[in-house]
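Excluded from the complex is one protein chain; the other protein chains are retained at their positions.
Chain IDs A and B follow the sequence of writing; residue 1 opens each chain.
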Amino acid sequence: MSTDQRPADALPVVTASHVNRPPARFAGVRRRVMQFFTMPTGVFGAVVLVVVVATAVFAPLIVPSAALDVTRVDGPSLHPPTAGYPLGTDQAGRSVLDLVLWGTRSSLVIGIIATALTVVVGTTIGLVAGHYGGWVERLLMQITDWVIALPGLPLAISLAAVLGQGNTSIIVAIAVTSWTGTARLVRAQTLAVGARSFVERAKALGATDGQVMRRHILPSVVPIVLVTSTLKIADSILSAATLTFLGLGNPMDVSWGSILNSALGQGALTAGAWWYLIPPGVAILIVVLGFTLCGRALETIINPRMGAFR
Amino acid sequence: MAASINDDASLAGGAITVPPARRGRRISGGYLLRRVLLAIESFLVTLVIGFIVFSLVPSDPAQALSRAQAVTAQQMADLRKDLGLDQPIIVRFFRFLGNTFTGNFGYSWEFRQSVGGLIASAIGPTLLLMGCATLISVLLGLWLGVRSGWKPGSKFDRFFTGTAVTLWSVPTFWLGMMLLVVFSVGVGPLPRIFPAGGMSDPTVDPSGIAHILDVAHHLVLPCLTLVAVTFAQNLMIMRSSLVDELGNAYLTTARAKGLRDSEVRRRHAVPNAMLPAITVIFLQIGGLVGGAIVTETVFSWPGLGLLVYNGIKIPDLPLLEGTFVIFSGSVIVFNLLADLLYRVLDPRVKG
Partner (left out) sequence: MAGSSRRLARRVGAAAVSVLLVGGLALFGQAPAASADSASTLIVQGASFKNNFNPWTSYVQGDKEIITNIYPSLTYLNDKQKPAPYLADSWTTSSDGLTWTFKIHPDLKWSDGQPLTAKDAAWTLNLIMTNKTAATSNGALVAQFASVEATDDTTLVIKTKVPVADMLYLNAAGGAQPGIPIVPQHIWEKDVNDLAADSTLVVPTVGYGPWTLTDYKANQYATLTANKDFFLGGPKYDKLIYQQYNTPDAAVAALRSGQLNVALVTPAQRASLKDDKDITTYSVLGSLFLSIEINRGAATKSGKPIGDGNPLLKDPAIRQAINLGIDRDTLVQKVLDGQGVASGAFLPQQYTDDWQPEEKITFDPDKANKILDDAGYPKGADGIRTDPKSGKKLSFRLGTHSDSAQDAQVAEYFVPWMKNIGIEISLEPMSFSLLNENLAKANWDMLFDRWGSGPNPTYLLSTQTCATLPDDDGQNGNTDSFYCNPEFDRLFALQSTQVDAQQRMDTFHKMLQILYTDGNNLILFYANGLSGVTTNQVKNFMIGSTDSAGNYPPQNVFLNWRTAEPVAVESSSTNVWLIVGIIIAVVVVVGAAGTILVLRKRSTADAKE
């Protein structure tokens, strides 16, 4: 499919009724918010996300950083849960609960930055390609097609390995391998919007390309991009955890992936340290599920024909 | 979740890109040729991208490789020469191209063996694992997808889409670790019922039925891991494809003709929904290789993924490069097949 020159109509374009509405940016927001609250899975996802984000923001208040300093903790090594340590301890005697709470920050931040980068790159390329057309479009879309054909994880692993371990490499690797979907989506949307009268009028009145893109096209692209980003954050978090687990992350960073990576390195599975293994994995599961449910609910609202997932 | 990093393998049902329906098209020689040429072009570009990635950072592995062993300065210089590091970049590129087309892929830094040989010995296990997992995951996903999509919102639908989305949100490596703990390490009174890693037990006669059973025994957990995290995609694709068909007038017509519900589903809805679904599923098979890397790592399955994992540490660029070429090639081949498959099959004929 990558090399197939697919016509624009094959792409997931927002339905006609939506596109033909004038770009009153958030028209019907209220109605949509109400609709969102009628979807139990979406609400569940949203609640999960609020809790998770709150945890990430307030982690330093809940868990003092000294609790993560191995030279200052005095817990027993790899001890099962007790009253003092509800999720047991790691090898250095730190509370696993503290680690997992603190890990929320890093895991979430990497996922969000990687997604932001993905979306910015994808939107820019899609917008430019859709707006200018001609050889610019052909070139950009050809590149997009080529990149889509690349296998994601092997490319990300190679990139991260070549760039050197660390969170920056992981973020770059994720962005490089996942901007293509957004680019295609935005291009199709741009084409649909660009053909409409108010854009034509703006051009006729002498608006520059930049102004047209910023003021007229971008606003109609933003909602759908935001919705797909919600789903992309879930992907990015999973990918980041996977790359970290494979040893491409910063080993000093406390993230869910790195906790599992050190658990594997220390043989925690066979040491029977289930309390060390289950919480980080469940945390990833919950966050990814939260973003997925939320994203799918939003998608259904933006484009009812797509999801029907409730 | 490895597969998720590939955009096309995203679960986002709404983002499914379904090629436009064409009516009664046969594959003409011209089309076939054009399509194959496109695939070759794509592969060449992949090679260039691959080479660029692996040449991004100038690297002198000779220093690293000769560490912790007694070597003389002359040996170091020879090693650099053997690895081709003294050549200008353009020469290295053409050497890389030549290597790729001869299936040689250069010389692994980590293993000190030809990458081609390493890949040759690892490709079989990967094909076996991927083949089994894909087959089960596609069958299971399609079946559950049809059942869920026919009556969206039913208990069945809610249960299985819920399960699927949950499993899809689980990191592959973590699920593998959990299965390993439960079934190989043994939890509490539970016995250890599956081997913890590898592909065969060397004490079992390496030929005959005993060997096949032994491999099957080793295959269960990695296969289960891959199926669990990938069947969700197939389910969701099939489901949303079928849901799309539900409102169509031809179904109402069919019902009006007096056909039973199950017959309407079987004869009309499913065949029409199946085509786009199968095509998309085919497109995603290539994306599954990512899952194989993680699964093979957790279960020490001696395939390409394990090679990749072993190559990360140094990093062993020729090995990563070689496996990258193989993975890209397989994605391109599957894309080509999906495209041709779509041309051969046509839904509307029977609709």
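Here, a contact is a pair of C-beta atoms (placed from the backbone, for glycine too) under 8 Å apart; a residue touches a chain by one contact, two chains touch by 3 or more.
Just so you know, these numbers come straight off a predicted model, no measurement behind them.
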Quick one: which shown chains sit in contact with the chain that's not drawn? A, B
Among A:Ala59, A:Leu269, A:Ala283 or A:Ala297, which residue is in touch with the absent chain? A:Leu269
Touching the hidden chain, out of B:Tyr31, B:Phe93, B:Trp143 or B:Tyr250, is B:Trp143
For chain B, which residues lie in contact with the unshown chain of the complex? 57, 59-61, 63-64, 66-73, 75-78, 109-114, 117-118, 121-122, 136, 139-140, 143, 146-147, 177, 180, 184-186, 192-204, 206, 209-210, 213-214, 216-217, 220, 260, 262-263, 265-267, 270-271, 297-300, 302, 306-307, 309, 312-315, 350
Note that chain A touches the chain not displayed via residues 69-72, 77-78, 91-93, 161, 164-166, 247-248, 250-252, 261-262, 264-273
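Going forward, only the chains that are shown with their structure count from here on.
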Just how far, in Å, is the C-alpha centre of chain B from the one of chain A? 22
Where on chain B is chain A touching in the complex? 1-20, 38-39, 41-42, 45-46, 49-50, 53-54, 56-57, 152-153, 161, 165-166, 168-175, 177-178, 180-181, 185, 187, 240, 243-244, 283, 286-287, 289-291, 293-294, 297, 308-309, 311-313, 315, 317, 320-321, 323-324, 327-328, 330-332, 335, 338-339
For a test of understanding, state which residues of chain A touch chain B in their complex under the given definition. 1-4, 6-7, 9-12, 145-159, 161-164, 174, 177-178, 180-181, 184-185, 228, 231-232, 234-235, 238-239, 241-242, 245-248, 260, 264, 269-270, 272, 274, 277-278, 280-281, 284-285, 288-289, 292-293, 295-296, 299, 303, 305-310
